[in-house]
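A single protein chain has been omitted from the complex, and every remaining protein chain is retained in its original position.
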Amino acid sequence: MWLWLLRRLGQVIPTLLILSVLVFALQQLMPGDPALILAGEERGDPQVLAQIRAELMLDRPLHEQYLHWLWRVLHGDFGFSWRIRMPVGQLILEKLPVTFQLAAMSFVIGVAIGVPAGVMSAVWRDKPSDWAINGIALFGISMPNFWLGIMMILLFSVQLGWLPPSGYVPLWEDPVMSLQTTIMPAFVLGTGVASVLMRHTRAAMLGALSQDYVRTARAKGLSETFVVGKHALRNALIPVVTLGTIEFGRLLAGAVLTEQIFSIPGFGKLVVDAVFNRDYPVVQGVVMATALIFVTLSLIADMLYMAINPRLRTA
Amino acid sequence: MSGADIESGESPGRRALRRFAQHKLAMFGLVIVVIFVLAAALAPWIAPFDPMETNWSRLRQPPSWTHPFGTDENGRDVLSRVLHGARASMMAGVIAVGGAVLIGVPIGLLAGLGGKWMDMVISRVADAMLSIPFLILAIALAAFLGPALENAMLAIAISASPIFVRLARGMALDARNTDWVEAARAMGNPPWRIGLLHVLPNILPPLLVQATLAIAEAIIAEASLSFLGLGQQPPNPSWGSMLNSAQRFIESAPWLAIFPGLAIFLVVLAFNLVGDGLRDALDPRSQKR
Partner (left out) sequence: MIRRTLLAACAAIGLSAGIAEAQTQNLRIGLREDPDILDPTLARTFVGRIVFASLCDKLFDINEKLEIVPQLATGYSWEDPRTLLITLREGVRFHDGDVMDAEAVRYSLNRHLTMQGSFRRSEINTIEAMEVVGPLQIRIRLTGPSAPFLSQLTDRAGMIVSPRAAEAAGRNFGNRPICAGPFRFVERVAQDRIVVERFPEYWNAAAVHLNRITYLPIPDSTVRLANLQSGALEMVQTIDPDDVPAVRRNSRLRVSVSDELGYQGITINTGNGARAQTPMGQNPRVREAFELAIDRDAVNRVVYEGMFVPTAQPVPPANPMHIRDFRPEPRNVERARALLREAGITTPLRVEMTVPNNPDLRQVGEVIQAMVREAGFELRLNATEFATSLQAAARGEFETFLVAWSGRVDIDGNFWAFTHSRGAQNDGRYANPEVDRLLDAARIESNADARRALYAQAYQIAFRQDRHRIYLWHRKNIVAHTARLSGFVNVADGLIRPQGIRLQ
């Protein structure tokens, strides 16, 4: 187990290093000189541009910029945002709870819809209810998030006036208000998760239901509910748990447009705005942070998988 | 391959086809896909109006008999634009995924069949790319390449390729340990030949499933990029760019947003259904009770 963990860590570190190089390279490729943006109306003045470039080290060769950045990151310093001059570390810490709350809520919604839908659709395979559930569950990934989001705002905020259209209130400030501001984006994201979970639960359930022990249980005359609930579901859930962990990681990084539409100040909004403003320290910091979280969650997923399924440990 | 099938003497391909045909939801999806493909292909002939023809005396008119989907902010016929937009959106989906497969599969095979170092480097790069949020990667690439539909397709293709790298690598590693590949290797066949002749045919089924589902995702990605203005350029229609300009009129002229939105929903749903059906049909493990 320890050896395995060590080996996995040995993969994680090069992955993160390569990622940081990729992010740096991508920035270099993108058009739009950050100094020009920062210079604003003085962009015609070469002296101002030179000054800004010098201050931000943009006049140094790329590898030097990169090594400098890496050195500082290893010391826990992600630099500061060029646009608003706040430390990137602080920005990340500020956004983490927001994104985490949104991800958690979306995940709960996704599980609440996806797992039962998957089980039911497997049990009623090829019956009209299977198709209906399939259709409903696929709804989530078949709608562009931004689209579903705008439509929900129109319905629930403008027409019905039930929910605030956008914005975010921290959970510890006003829990009720906080849930109200996050329920719509969480639903938008949750339907996507539900689709994925539904598919995999269904596949896993179908697999489990055809296994010998389930057949035996059935043959013993145990009730169908019992068979499905106790035997099949428990085994079917194993891949779902690991998948869920990865989906959760995806939620932390992937709520890009949804956060934009609902003005949720999380990672997604932070990084998209930073990309469009060429605020590179923020882009680097956030992408690295999300990747770190993602990689950690994948690691946890693997560990969970092994914990539930001990046979794999030796393999 | 399970014994039952060998006894029935049915080839795996034929069996998959039969299973797929019996899958009602998948067939339903396929019908929708076919309808949209036809609509896209025949758009110039079936669209009632020129999708680019502006008419400033009929701005944002609600659906009527002449304009079943209404008219847009430049007085253009929305139905005609949805039909022509189908070309851009479906092409974006298919070409982007085609590109992703062409980029991803050879690299994945190389990783699986090449040396240990090759595998390490490729896998780590693929992991790194997968840990960048898909849309961020696509936005960055689209900004780099410049705003145009073709560039958006390329950006989506590159962003989607790591999935195919992983898929191909995994299958190649599986195949590598089989007797016939080891035999082929012992006979001195180069890796590319092994990949082409022995591994590729085996990974076709999962590849087909993955590609179908990826098309669904790519259509959404194109819509998202166009929604951000990084895709199709005006005045040419794509569903995403139609939604982009519809945002301003969502309350006063909702039909501008509803019809392209519905089109995206239907096509993506259809591709998802087909993909799920293919998975069920091609997966040798899932059997009929």
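When the chains are written out, they are named A and B in that same order, and each has its own residue count from 1.
In this text, a contact is a pair of C-beta atoms (placed from the backbone, for glycine too) under 8 Å apart; a residue touches a chain by one contact, two chains touch by 3 or more.
It should be emphasised that the depicted structure is a prediction, and the values quoted were computed from it without experimental measurement.
Contact with the chain that does not appear here is found for just one residue of B:59, B:91, B:121 or B:173, B:59.
Per the touch definition above, the residue from A:26, A:137, A:150 or A:295 contacting the chain not shown is A:150.
The residue from A:121, A:182 or A:260 that touches the chain not shown here is A:260.
By the touch definition given at the top, subunit B reaches the unshown chain through residues 54, 56, 59, 73-74, 143, 146-147, 228-230, 233-235, 244-245, 247-252. Although one chain is not displayed, its contacts with subunit A can still be listed: residues 30-34, 36-45, 48, 51-52, 55, 81, 83-86, 91, 94, 150, 153-154, 157-158, 160-168, 176-177, 179-180, 183, 260-263, 265, 269-270, 273, 276-278.
We take it that only the chains that are shown with their structure count from here on.
Averaged C-alpha coordinates put the centre of subunit A at 21 Å from the centre of subunit B.
Interface of subunit A with subunit B (complex): residues 11, 14-16, 18-19, 22-23, 26-27, 29-32, 125-126, 130-131, 134-135, 138-139, 141-147, 150-151, 154, 158, 195, 199, 203, 206-207, 209-210, 253-254, 256-257, 268, 271-272, 275, 287, 290-291, 294-295.
If you check the complex, the residues on subunit B that touch subunit A are 24-25, 120, 123-125, 127-129, 131-137, 139-141, 143-144, 146, 216-217, 220, 223-224, 227-228, 240, 243, 247, 250-251, 254, 257, 261, 264-266, 268-269, 272-273, 276, 279, 283, 285-287, 289.
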